[in-house]
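All protein chains but one are shown at their positions in the complex.
Chain IDs A, B and C follow the sequence of writing; residue 1 opens each chain.
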Amino acid sequence: MNRKLRMGMIGGGSDAFIGAIHRLAANMDGKIELVCGALSINKEIAISSGRSLFLAEDRIYTTYEEMLEKEAALPADKRMDFVTIVTPNFAHFAPAMMALEKGFHVVIEKPITLSLDEALALDKKVKETGLVLCLTHTYTGYPMVKEAKNLINKGTIGKVRKVYVEYRQGWLSKLSEREGNAGAAWRTDAKKSGKSGVMGDIGTHAFNLTEYITGLQVSELCANLNIVVENRALDDDGAVLLKFNNGASGVLMATQVAAGEENNLAIRIYGELGGLEWHQQEPNSLLLKWYDKPMETLRAGSGYLSDIAKHNCRTPGGHPEGYLEAFANLYKNFSLTLAARIDGTSVNKDVVEFPSVAEGIRGMAFIENVVRSNESSDKWVAYSI
Amino acid sequence: MNRKLRMGMIGGGSDAFIGAIHRLAANMDGKIELVCGALSINKEIAISSGRSLFLAEDRIYTTYEEMLEKEAALPADKRMDFVTIVTPNFAHFAPAMMALEKGFHVVIEKPITLSLDEALALDKKVKETGLVLCLTHTYTGYPMVKEAKNLINKGTIGKVRKVYVEYRQGWLSKLSEREGNAGAAWRTDAKKSGKSGVMGDIGTHAFNLTEYITGLQVSELCANLNIVVENRALDDDGAVLLKFNNGASGVLMATQVAAGEENNLAIRIYGELGGLEWHQQEPNSLLLKWYDKPMETLRAGSGYLSDIAKHNCRTPGGHPEGYLEAFANLYKNFSLTLAARIDGTSVNKDVVEFPSVAEGIRGMAFIENVVRSNESSDKWVAYSI
Amino acid sequence: MNRKLRMGMIGGGSDAFIGAIHRLAANMDGKIELVCGALSINKEIAISSGRSLFLAEDRIYTTYEEMLEKEAALPADKRMDFVTIVTPNFAHFAPAMMALEKGFHVVIEKPITLSLDEALALDKKVKETGLVLCLTHTYTGYPMVKEAKNLINKGTIGKVRKVYVEYRQGWLSKLSEREGNAGAAWRTDAKKSGKSGVMGDIGTHAFNLTEYITGLQVSELCANLNIVVENRALDDDGAVLLKFNNGASGVLMATQVAAGEENNLAIRIYGELGGLEWHQQEPNSLLLKWYDKPMETLRAGSGYLSDIAKHNCRTPGGHPEGYLEAFANLYKNFSLTLAARIDGTSVNKDVVEFPSVAEGIRGMAFIENVVRSNESSDKWVAYSI
Partner (left out) sequence: MNRKLRMGMIGGGSDAFIGAIHRLAANMDGKIELVCGALSINKEIAISSGRSLFLAEDRIYTTYEEMLEKEAALPADKRMDFVTIVTPNFAHFAPAMMALEKGFHVVIEKPITLSLDEALALDKKVKETGLVLCLTHTYTGYPMVKEAKNLINKGTIGKVRKVYVEYRQGWLSKLSEREGNAGAAWRTDAKKSGKSGVMGDIGTHAFNLTEYITGLQVSELCANLNIVVENRALDDDGAVLLKFNNGASGVLMATQVAAGEENNLAIRIYGELGGLEWHQQEPNSLLLKWYDKPMETLRAGSGYLSDIAKHNCRTPGGHPEGYLEAFANLYKNFSLTLAARIDGTSVNKDVVEFPSVAEGIRGMAFIENVVRSNESSDKWVAYSI
């Protein structure tokens, strides 16, 4: 590859949050350039945002349909290679489908779609087109998460027996959606966010992290969802008892009303021989506990890590990497994969990997199964797709 | 009070664990002396243990019945004031009932009895006799636990909305009961331990801690118990979804197969305004989190603490107090209460308090309700006594 | 500004470490593009490195002189705006002087030069040309470091009395310079690194951090330097007692032979009313300790922070930012300053600031005074420039 990959963006104008994060992440490694955007459904914001990002005037679009049409019509050496979709959940599916139809690879925010049905339809389209889709489950981009997956995969802690995963935030402790917080507003509106608020926004991350690290799949669950803040329209808190396909059990906790918590995602996994513990807020350490030996603290950037963990580090130990680097790892691995396709070469998929439609389907099914369980008086509900 | 209180002990010989802990705790403040014991059902151990504790030969007993009979027959200025019962769970009830009948106050290990029925019978006897019973739920003896209770009681974090309590140990990760571990053996035998292994041994601590700090009561629950280690006779792991009588919800996790964990009891409580977090393994700090202000770390031994927290500290800040001091606080408050009764004075019960039969009944009912829920296919079971 | 700033780079080829870090940092915010480079003194590496960064063939240079000449000859709308110098210490001065003479702004790695004399000459040249120079003392780019400076400046902890600053690394615990570690080799060679190894490489960072946060200046010092690893040519360890111009005292510790340490830079500052503590390896927390109140933990990304701290955060609380983001803040503030100059506008220097020549001179004088003190049998040496 002798050039940067060309990225377009749908959503992510100056009135949004996550789009800026995607750009920081995509910029970091110098392998991707933003060439066009339909950055807002508000035309003025779309234009001013595009200008502030130094986009060419003729590639600042005001609808995603226009952007996908016009970019598809550009010559191959100019048109964007892929599009990043960073709109609210309800506006993922249509642009993703159209982008694939027009021949563009896709990066898409989680949860992948508004419903499981949409996710299944998108999966079909991805398979038809053979294009590449990256679902930004950011937390699996952390090197120490990848190290954890590697350790479990090679049997370091023995067969997994118990998993605790928790994702605690406090930012919805008040009825912020009524006080002008746009992000709170759409996330607590089922039409825009999906069937569950807390599970769509953060529960799917916890679920994805669990299945990613352990290599297991949830087979049954027992869920409780709550609307804690009065007058809220959608759940803001939940807990789920889990059973896994290897016989292990677990607990998944997700809440957005834990006043005083920031973005406290943590996972603890116990096997026959020991345990692993990782905290997103101190992401460069992975605790490896042993039944009868001192606990070890594995650190990002260290020489003793696995190849996949090293591949996802940019700095030596003690130079903390964070959320943006984890996010950038998704773009890095996606762009390595794309570049290899363009060059007609290949990547080592054991090391160069990222979440895609399969993870999106599992996540959407998780949400739907949790909602079904919450509404049921039966204790256990089979996880079904 | 111009003398030490006189303590007798049932169980706690050199072949046991928790008895030694009780003695360390009872000794610490110099207000209690051990005067007699029926320290083991093994006669030789009972005698050698008594001698190693410098007991008078005529007050080393070989059965609790003998001890209670003979001590009751001693003159008032010589006989023991109270008896501490530190036998396995199944052997709590009979000596406690007899001790009360003979007029002795009682300290008793948790869980209070083998069954809820026994606990209710014991409660009746305590009320009849008017004697004092202390149930050693050690963890409520920590000053920062008392501070947490105080903060919630005075509304610092607003109405409680969410509670997470977890108690993770790893010592039963292997089938130790088959390898000569006596403590593991009786704890995994329902006849000696009760209906649930993990809930009787540590789940009741987590439950008691939760109700103590929050001042709430569990009203409904949904439980899952597991036998994780093959060929074990009783559950070694469990998780329970909780609903409280104020509408809050929670999760209680208790496991003894978290390989690599020591005695990791922790609680997080979130209210409308902020949250509290406490970890038994770093007991001198209490984290107070705020929705929109920096987290504060309250520390044992500090001048800004409440009266009840200060009353339960022995050293200034930075001189860490631990498990034995928490345990000693139970003995301290019990002995202050007893001394006041003997002197005909009174104590300030807002400050001088300890767990008793009421907490024991709640704990036994918790175990029984959890077992009932575990066996049920209904999601929610009402907590009933 | 309606375009990205154009950056050239001297040093930083594929055989180097810090150049890649600079590029990651410069890329992140999407305001800077790398347009040319003289990336190595090895011609082949210079060319291959330039290609791998997608530089135009005619802007891949093989000497810095060629680059500065040719870039200066390009039309204004094409030539680079500034040059980043990431060569070893001994090769900072000449390209920096030439760049300034050719009219280019400069970003330069620390320590600014090989000697104090060079730093003073560079200062003169910067003043003559009126160009902008940014010295990459990365650690002052962290938002919580800026918050600490702000808190002290507004008197939160009262007059500063005591400072402890420590920078512990372990990577030179063995004689790595003899085992093919190029970075170790030049850093332990006084001709390339300067008069002191440990103080040039990391001691200046600790010194800069101290003067930056406290707003104080070191006035006297008492230093001890050691060559700990046998057969090493330059010191790898040192400690310095400090006196400050307000009467406060301090201790600065820097070592590269603390086996097992990564990049452990930490500072503790105590004033009349309280103290501040910050650890580079957990950079998103700033501890604020009080004489008679609970410690507070201030967190990056929080709404309660000062304007300068917020300006240097990219993500909300709980999304950890790290070393690369701190580094990117230097580039961000430098590029905002440059853009304002180009646009004929101005920036708020209370918020948009970065280290420059003045800090470079203080650092070089620190090294020279430390070496002088180390060689002296007098206890105290006046800090002089």
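Quick notes
Heads up, the rule we're going with is that a residue touches a chain if its C-beta (ideal position, glycine included) is under 8 Å from a C-beta of that chain, and two chains touch if they have at least 3 such contacts.
Predicted model only: the values in this text are computed from it and were never measured.
Listed residues C:Val257, C:Leu298 or C:Leu324: the one in touch with the omitted chain is C:Val257.
The chain not shown here is touched by just one of C:Tyr142, C:Trp186, C:Tyr270 or C:Tyr383, and that residue is C:Tyr270.
The omitted chain makes contact with just one of the residues B:Asp15, B:Asp29 or B:Glu272: B:Asp29. Chain C meets the missing chain through residues 157, 161-162, 164, 166, 168, 170, 173-174, 222, 224, 226, 228, 237, 239, 241, 249, 251, 253, 255, 257-261, 268, 270-275, 289-291, 295, 376-380. Looking at chain B, the residues touching the absent chain are 2-4, 20-21, 23-24, 27-30, 34, 51, 53-54, 169, 171, 261-264, 280-284, 299, 301, 314-325.
Within the entire complex, the positions of chain A that touch the omitted partner chain are 288, 292-299, 302-304.
Operating definition for what follows: only the chains that are shown with their structure count from here on.
Taking the mean of each chain's C-alpha atoms, the chain closest to the overall C-alpha centroid is A. Of all chains, the one whose Cα centroid sits at the greatest distance from that of chain C is B. Centre-to-centre, using mean CA coordinates, chain A is 34 Å away from chain C. As a whole-number value, the distance joining the C-alpha centres of chain B and chain C reads 55 Å. Those residues of chain A in touch with two or more other chains are numbered 261.
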